[in-house]
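One structure is given below, represented as structure tokens, and several questions about it will come after.
Note that one protein chain of the assembly has been removed; the remaining protein chains are unaltered in position.
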Amino acid sequence: MPVTYIDAIRDAQYKALEEDERVFLYGQDIGKFGGAFKATKGLQDKWPDRVMDAPISEDAMVGMAIGAAIEGMRPVVEMQFADFSSVGFNQIVNNAATHFYRTGIPVPITVRMPSGGTPGSGPFHSQSIETLYAHYPGCIVLTPATVSDAYHMLLEGISMDDPVIYCEHKLLYRWLKSDNYDGDGLPIGKARITRSGKHATVVAYSAMVHEAVRAAEILKAEGGWEIEVVDLRSVKPLDTDTVMASVARTGRLLAVGEAFPWGGVTAEIVSRITAEGFHLLDAPPMRLNAKDSPIPYHPKLWAAHRPTPESICHALKKLLNY
Amino acid sequence: MPVTYIDAIRDAQYKALEEDERVFLYGQDIGKFGGAFKATKGLQDKWPDRVMDAPISEDAMVGMAIGAAIEGMRPVVEMQFADFSSVGFNQIVNNAATHFYRTGIPVPITVRMPSGGTPGSGPFHSQSIETLYAHYPGCIVLTPATVSDAYHMLLEGISMDDPVIYCEHKLLYRWLKSDNYDGDGLPIGKARITRSGKHATVVAYSAMVHEAVRAAEILKAEGGWEIEVVDLRSVKPLDTDTVMASVARTGRLLAVGEAFPWGGVTAEIVSRITAEGFHLLDAPPMRLNAKDSPIPYHPKLWAAHRPTPESICHALKKLLNY
Amino acid sequence: MVVDQTRDTMETSKEQARKVYHAMVRARILEAKFSSLYKAGQIVGGVYLGKGQEAVSASLGANLEWGQDIFAPLIRDQAGRTAFGEDMLDATRTYLGSVKGPMKGRDGNIHRGRPQEGLLAMISHLGTSVSVLGGMLKARQLRGTLGTSVGATCVGDGATSTGSFHEGLNYVAVEKLPVVVVVADNQFAYSTPNNKQFACDDLVDRAKGYGVPGHSVDGTDFLACVETMTAATEAARRGEGPQMVVAKLLRLGGHGEHDDGSYVPEELKGSRYGRDCMEVGKAQMIEKGWLTEEELKQWQDDAKVEVQTAVTTAQKEDAPDPYKESWTALSRGSFREW
Partner (left out) sequence: MVVDQTRDTMETSKEQARKVYHAMVRARILEAKFSSLYKAGQIVGGVYLGKGQEAVSASLGANLEWGQDIFAPLIRDQAGRTAFGEDMLDATRTYLGSVKGPMKGRDGNIHRGRPQEGLLAMISHLGTSVSVLGGMLKARQLRGTLGTSVGATCVGDGATSTGSFHEGLNYVAVEKLPVVVVVADNQFAYSTPNNKQFACDDLVDRAKGYGVPGHSVDGTDFLACVETMTAATEAARRGEGPQMVVAKLLRLGGHGEHDDGSYVPEELKGSRYGRDCMEVGKAQMIEKGWLTEEELKQWQDDAKVEVQTAVTTAQKEDAPDPYKESWTALSRGSFREW
């Protein structure tokens, strides 16, 4: 029986609840209902006290988790959509993320963020806002792209002492399948070479890894180009070494992300690689992000708002022809 | 009588109130009290109805301004400290900033953000969070570094139809003086060459422009280096052309900011310049930001948390010696 | 004289009740269409219905005058929008993603509006409309154009837990603005029952804490809704400051059309609040002699035609074209950077 990305998220929470009694889950509609995306389906039946429904109070949800974490628990908070974390934003960046530095007491909360666009979801149910949480000091920001990573990184994240922002991509929930959760054992903090190549490096994360691989396949078929795809896995910490090693092999870098274009992950990658690996670059490093507008509702607009295999190919061709 | 940076902010609001009856001011303690920093001193006496005290409700303060702007007014909202805008964050990025795209109706609000560190202010009264508002689509983000810019850019910002985030640096309030508000007439969207040079370009904004100039003076005195300093003035839009032209002259780029190091303004600059001006660069472009921790309370820690003339010199020497 | 006055009041009530009920009929039929379009895969994204909440919503909307008053609807306010005067085509075009809709395909479903005509375009974040509404009225007050205009908004039981709702309601109360805040307490926020959402006996208990009058109404009782919303709106219009109305009822469906709402207990569905306000209203109108079966049939038939016309129109229209899209969030196009 194949497992999906959303299965992985559910099953990781199952395992965490089972193995660590400090773990509990908290979020809107996550109890009997099993969550808007069914990521907690059946879990309240098994752990009636440790899977709790929350009022529509993102600020208090995060605040509550912070308090519980200070007392030694490991809360996992589900935002119904990442977009609504804007309302819990203050408690995350100013309370959870500063607490260890200020007091020496860690705040091991995990905030699950159903992220990214799907057709028809519109400006407020589609956002990829890892940048917010990576820009502020104090959070670990995870962006799994595979079923196995979704599983293992959630478990590893929950086990960490620092606040973890776990960005799960909604488009992958049911579409992305795997035979099992067996992974390659990479720890958080290490990126993965998803596809090896020699002509250019595409650095991506979350759903964009798959679009990058598709682009690589197209270019392979079209012109025999061999594009290396690096899956960052976490955007903070960001594994500069693996990206650098890849760029050392290919001499060309394209950073791809689904987030808004100003600042953010792709700018951070480009800045790091140019600072330390300038001499490795045979062409100017490029970025490809979503457009600088709200994420449109209409599927046709939506599809053009984010990078696609086509637009990645287009950028890669420019890069390869430099 | 010299005027200060805070005078400029007050006087610009005075002028805006006087010349445009659509303008009103809204914020905590800005009425009779004149605001925590006295940026609205005396204004309520003159315009009792148009200078209003707000409850401690940043979300509602921004929401109220959005509503008034939809009805054709030009609200200027004062956050008591930029740090507290985290609570009004959602209304800014998800409501004000999306409204024109969604409905075609612009939302001409200006949000004043007393930003940046001062000794002893600690983690929650010191932040520079322009990145948050620049990353999301839909805001114009201003970061004046001079008395004259503080004055003219606030006026110009208020006159704009789009939401404006006006980041005013608290350290400059009373320290930065000028004979008058005469400026060079640069519009928003254009950066300024604050000091010309030929060996390297430092791009900075807000208070860091002054630290960069100090560093340039030190290097001039020490080794005759001529460092060009570019004052971005606004970080969104970001005047890539002026920076590029400077880098074309100097071949070397250091981007300096007081914000947290992950992503943000300096990463955006480096990414743009490397993408378009790769061939102009004689050395890897560098960044210098604050440290990746909360901003510490103690003046000794605080002084080491942000870039200083010394640390800028240090970075520049590395750059020059490449 | 006294008799005449009563007759006048009766006439007014009758006209108002007919206006409300007519909007309910049109909204119910329109929403039924959206539901089937959704199930046929012709609407992408979510469809959220006001089924069961029409009396509350329409009786509020019918008290507001297009072009003068302001309405900030939420998820379940098709009936209120219709009563207020929103064109059915706006709804249909938005749901079907026509580029001619008020949102041009950039935003969908219930997020539509015409803010400069007094119909706010909600963002998804619950509770955020109250302060915006307040700001619109405050602007008019500052400019001296407030007159007797009022603003009204609906939220659900769940939205009352948001900080934004609290800050907004507190704001309009402090400023004594002419606002009607309706809480449609349908016992659930998505799947979450009231006992996990708040701990007071009745949400109307909150009114006093904001210093505003609280009105309670059975949201399934059509005539009671008409009366209460009229009273609340008139009080706001008279300058008595914000009014809070708490209507109790049930959603007659899932949270959205993707949800079967199976978590709602049967006994609740069988309770007073499980009644269909359309049925209750029909009986009340007919009993009063304010509507005949024939007229109702006519309204329904007309609405079906109206809905079908809107759908046919919208379906023929173009989808937005990514190549013609501005791709900037700013009104000042010259600041576009990508």
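In this document, chain identifiers A, B and C correspond to the written order of the chains, with residue numbering beginning at 1 in each.
Everything below uses one rule, namely that a contact is a pair of C-beta atoms (placed from the backbone, for glycine too) under 8 Å apart; a residue touches a chain by one contact, two chains touch by 3 or more.
Treat the numbers as computed from the prediction; the structure is a model and nothing was measured.
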Per the touch definition above, residue among B:Gln13, B:Asn95, B:Ser121 or B:Ser206 touching the missing chain: B:Ser121
Chain not shown: contacting residue from A:Lys15, A:Lys38, A:Arg102 or A:Lys300: A:Arg102
Sole contact to the chain not displayed, among C:Met10, C:Cys200 or C:Val305: C:Cys200
Which of A:Gln13, A:Asn94 or A:Thr143 contacts the chain that the document leaves out: A:Asn94
Interface with the unshown chain - residue positions in chain B: 28-29, 31-33, 36, 53-57, 59, 81, 83-84, 86-87, 119-125, 261-262, 291-294, 296-301, 303-305
Missing-partner contacts on chain C, residue numbers: 161-164, 166-167, 170, 173-174, 176, 195-201, 203, 205-212, 241
Chain A residues touching the omitted chain (full complex): 21, 24, 49-50, 54-55, 57-73, 75, 90-91, 94-95, 97-106, 137-138, 140, 160-162, 189, 236-238
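The definition used in the following text is that only the chains that are shown with their structure count from here on.
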Distance from the mean Cα position of chain C to that of chain B, given in whole angstrom: 41
Distance from the mean Cα position of chain C to that of chain A, given in whole angstrom: 37
Multi-chain contact sites of chain B, meaning residues that touch two or more partners: 90, 94, 97-98, 101-102, 137-138, 236
Set of chain C residues in contact with two or more other chains: 103, 106-107, 111, 123, 125, 163-164, 328-329, 337
